[in-house]
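Have a look at this one before I ask anything.
One protein chain is absent from this view; the other protein chains keep their places.
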Amino acid sequence: RAASVRIRGIFETPMEEPFVTQLHLAMTRLAKEADLDYKYSESVKAADFSRVLRQWCEEGVELIVGDAYGTEQICRRVARNYGKTAFTMGSAMGPTEPNFATFYGQNYEAAYLGGMLAAGLSKSGKIGVVAGIAVPTTYGLLNAYRAGAKEMKADIQLKAAYIGSMFDPPKAKEATIAMADQGVDVVFAERIGVIEAAAERQMLAIGNMTDQSAINPKVVVSSVIWDPYPVLKEAVDAVKGGKFAATDYSKLENIAHRVNYLADYAALADKVPAEVKAAIEAKSNDIAAGKFAVTYEESETKTD
Amino acid sequence: MADDTPLLTLTGITKRFGEVVANRDVDFALRPGEVVGLLGENGAGKTTLMNIAFGLYRPDAGTIAVAGRPAVIGSTADAIALGIGMVHQHTHVVARHSVLENLMAGLAGRYGLIDHTAALARLAEIAAAYGLGLDPDRLVGDLAIGEKQRLDIIRALFRKARVLILDEPTSVLTPQETEGLFSAIKALKTDGVGVVYISHKLNEVRAITDRVVVMRRGAVVADAVNDGTLTNAGLAVLMCGHEPERITRTPHQTGAARLELAGLRLGRGTRPIDLKVQGGEIVGIAGVSGNGQVRFAEAIAGVTSPAAGTIRIDGKAVNAASPRRMQEAGLAYIPEDRLGAGLVGTLPVSDNMVLSRFGASPFAHFGWLDRKAMAAFAERQITDYDIRPPDAKLPIGLLSGGNQQKAIVARELALKPKVLIIAQPTRGLDVTAIAFVHRELMRLRAEGCAILLISDDLDEIFQLSDRIAVMYESAIVCAMAVEQATVAGIGLAMNGGAVEAPA
Amino acid sequence: MRITLEPRPPSRWREVLMPFAAIAASLVLCGLLIVIAGANPFQAFAIMGEAAFAGKFAITETVARAAPLVLTGLAALVALRTRFWNIGGEGQLLVGAMAAAWLGAREDIPVPLLVPAMLVGAALAGAALAAIPGLLKTRLKVDEVVSTLMLNFIVMYLMMALLSGPWKDPVTGWTDSPDILMDAEFPVFWAGTRLHLGVLVAVIAVIGIGIVLKRTSFGLAMKVVGENPKAAHHAGLDVGRITLFAVLLSGALAGLAGAGEVGGTQFQVIASISPGFGYAGLVVAMLARLSAVGVIPAAVFLAAITTGADEMSRQTGVPFFIADAVQGLSLIAVLVAMTLARYRIRWRPSPKREAAS
Partner (left out) sequence: MSMLDIILDIGFFAAAIRLAVPLLLGTLSELVAERSGVLNLGIEGMMLAGALAGFATAHVTGSLWLGVLAALILGALIGLLMALLVVILRLDQTVAGLGVTMATTGLVFFSYRLGFGESATPPAITPFSTIPLPLLSDIPYIGPVLFNQYALTYITYLLVPALAFFLFRTPAGLALRTVGENPKAAAGVGIDPIKVRILALMAAGALAGLAGAYLNLAAFGSFTFGIISGRGWICLALVVLGRWKPFACAGAALLFGAVDAFQLRLQTSGSVDLPYQLFLALPYVATLIVVIVNTRFAAAPAALMEPYDPEKR
């Protein structure tokens, strides 16, 4: 086993966080396919980040994958001091030579399609999104979602709520119910907790990051998928081939590379009007072919 | 008395607290309609014995029988169910509950509910039978201390106690209240209730009891029928094993007024206090406890601030005083609550010896403690005042009460005070310790210190004071030279009665 | 049946051995958890020990992780000397961190003064926050357990508002403050490790507080106030002032812990800057049995649990959350052991059953 490449995952939250879940699943898949030595640490507190990273670097680990959002300084500093280890981290700041490659964790192209779907499904003309902490990357996602919805129905109204933490499902649920009370009938579940409320209030929901139809197939029409497998595969291949560079992998985070896509409609396929399906399909192809560019916009997403 | 089976029989009771043997193979019996006085020095084990009968403590050995039948008293609930009631030395009541709630706590109720009606009826019954009444709706926190104790007694009777244990019931009562209690006890006797009466007031014991049991060092040393032949001196010998030494006061010349109180008010509504204490004079403050003695002492010592008035020491007014300022002005204060207010039990003797002085020379220089100086000082005081065990490093809380008091006296006298306030100086002390404290007070008097002696113990007041003042309802109601005072007159004043103050 | 506590005669060796017995007991419990998780406890402990202490990297990392715990432990201890339950170490640490980050990013402070300004500013900020519950307690008798706990949450949310508003990172837009200047980063005194100035500050603080408590009249005054405030007042000590001083000192120490995290490990304020260092400080203080010197081994113990459990979890698959469980269990174990050192438990069979049999 000594010959196999060692890759490590570092995550600030527990594994249940969808972003982390997707990274972990992609790594697990890669590890199996390419016979990698993959280990990870979850719930690493910011105070421990540096130590864990440096410990791996000291051990000579080849590739570290994870989430630098919120621990940007620490991750970059370690990378600077340990040039031999390759980093591929979620970050809003772009890559740094020579060994710090980044991805953005962005699925706004798919979110655009999600917005189209939401607007196409909404009968009330009001759609919603319940998000976690109000930060620019979240805004980028929500703004694309809004743009997609507006394209589908110009007069659609978007309601946005932030629960103020990554994890407070009961609160996310309440925020969703508040939206139901205000007439929203389709909601984008940026956070966990939304789908449960949608089920209670006969709303439809669109999942985020992972395919969340498993949570409640009767409610979740589709999910705005972010699947980092292609990103990580490139990074691993680069490490294996000895030509790793500080790449900006966000160039892959789109529909063309299947990092973004809208999940199958699954159980609720017949709820979606055919023309909506067709419009989404067409748009998806246009985006993939480069005929249409979803604008990425990080200004605050506010309720219409 | 128709039935002579004892209501309560304790056989071979032994109880240890760590190293201390509080009860040693004690036998005790109480018959219906009998009042038994339980006597003994402080720490003799009286309270412990009765706490065992009441289920508060578990004996290490011995058995209990109630009405002739072996009884298992594992808790106070068991004791109450067996008809035993106890009124503690310090009343245990819930200040924020009403009288009625205090009475009903622990009762079973009816249909799972609190039964107010039955409780009120029972309260009225007790008031009619024994003359012990209280307004059921009053908040207990508002009751006077004597009323609180009445509440405790009513509470025991409420539960139809056949055995009533009264632990030093009169230490907080006025003589009238004491009279009331005695007539209630007499009424209980005729109902066949047995009463255990614990007291240090030998006159009362001789007046109310049928029999006395004397304890010494945890064991019963005498059991005698009160046939009128008992004397106070005889009882004292039984209790301590010897006739107590008495320090006597020799008249001498007093100096100028060292402590002057003018228009001192302890609370908003209270009368002003004017008092002068001269150098070399002991002024005894007599009074029923709860009449503001503690507040009086604390106000002078700067612990609390009086509502109004001025305090002068050697003619100099000390205003807006704090304990520190009063110490600087030359006043020393020995509070009655020794371990609570005078000492830090967990700290060693050496630290306690300089509790008010460790921040300054010679015990500290620029904020740095001089541990050597502290230790040397403590060693000297321990030798001089014969504090036992002679170990300056021992936490002072582990010393006996008498030795704690010696330590405080040593500490305060080392300040060479111009004025000394000493409250209940011998409470809880045995005879040798009492003699020691009294001797020290006399020495200080001879050195010209002005001494304010606050005590519940009239004997002590008469024995030591040059003048006697009486405190009643937070004011001094009379003051006179000891030669002009009589016990009866002072007692009357303590109850608020008028005294024609001789010139 | 009735359980009673009986005082034991005082014994030095029992007092000394007690914390070790407690730690051993908590490790046994922890071993049980490891077995439940399907791993070999001996192997797991070996991994933990190695990850925490074997080699320069492990040791220095554990020590660096212990530094904020030493400071918050001292903070809890100093306040507890006067019987003030400062549960607010967490909030005081956060304001300290914010002050340090604010000062450390200022171009207008002369370079040689940057680091000192950060330390002083953080200490002052921590003390200022602690002054609120301190004054509330000494002036208005407001219970400090509730007030310090509430202030932690208030400070945390205000910090979040600051981080997502005025202090939002201009580059990432994420909720982290601007980076401090390069010159504001704490010097490292062993190249290649993370033993930064904050670690030194923690050690100096231990020595300083140890001396204050043992050798100065203020230290004794704090103790007198804590053990018996009534007697302290009678002896002429200003109980309110002494308590307040101790609380300010406590807040300053917690604030310094925040400065260390900003200047030495994070270089900015992020929302999750403290994994509960403030609360852990109480554990440290209790483990140390309120002795200043004891704070160091206690903090190192807790830090080692975290650093060790992390690696152990990766290697054995035992969930990492075991570290939190061990911290709580060791706290409880120490509390119990402290009682058992002084009392013996007697189980008395119910007299009713006794009589029946």
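Every chain is named by a letter (A, B and C) in the order it is written, and numbering of its residues begins at 1.
The criterion applied here is as follows: a residue touches a chain if its C-beta (ideal position, glycine included) is under 8 Å from a C-beta of that chain, and two chains touch if they have at least 3 such contacts.
No experiment lies behind these values; they were computed from the predicted model shown.
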Key: Displayed chains contacting the withheld chain   = A, B, C
Residue of B:71, B:93, B:220 or B:444 touching the missing chain in the full complex = B:93
Task = With the full complex in mind, choose from B:25, B:101 or B:274 the residue touching the hidden chain.
result = B:101
Message = Touch as defined at the start, partner being the missing chain; which of A:5, A:44 or A:161 qualifies?
response = A:161
Query = In the complete assembly, which of C:160, C:200 or C:293 touches the absent chain?
reply = C:160
Message = Considering the whole complex, not just the chains shown, which residues of subunit C touch the missing one?
response = 3-5, 33, 36-37, 85, 87, 136, 140-143, 145-147, 149-151, 153-154, 157-158, 160-161, 164-165, 279, 282-283, 286, 319, 321-329, 331-332, 335-336, 339, 345
Request  = Over the whole complex, note the residues of subunit A touching the chain we left out.
outcome  = 14-16, 21-22, 24-25, 42, 128, 134, 159-171, 173-175, 177-182, 192-193, 196, 200, 210, 212, 214-216, 302-304
Request  = Over the whole complex, note the residues of subunit B touching the chain we left out.
outcome  = 17, 56-57, 75-77, 79-81, 86, 88, 92-97, 101-102, 104-109, 112-114, 152, 155, 159
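The rule is short, and it goes like this: only the chains that are shown with their structure count from here on.
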Message = Thinking of each chain as a vertex joined to the chains it touches, would you call that graph a line, ring, star, complete, or other?
response = line
Chain occupying the most central position, where position means C-alpha average = C
Ask   = Measuring from the mean C-alpha position of subunit A to the mean C-alpha position of subunit C, what distance in angstrom results?
value = 37
Query = So how far apart, in whole Å, are subunit A and subunit B when each is placed at the average of its C-alpha atoms?
reply = 76
Remark   = Among subunit A residues, those touching two or more other chains are none
Task = Going by the contact rule at the top, pick out the subunit A residues touching subunit C in the complex.
result = 12, 39-48, 50-52, 54-55, 58, 69-74, 77, 91-93, 133-137, 164, 298
Remark   = subunit B contacts subunit C in the complex at 18-19, 58, 70, 72-74, 301, 303, 322-324, 326-327, 333, 335, 337, 340-347, 351, 355-356, 358-359, 363-364, 367-369, 371
Residue ranges of subunit C in contact with subunit B within the complex = 2, 4, 6-7, 9, 215-221, 223-224, 227-228, 230-238, 348, 350-352, 354-355
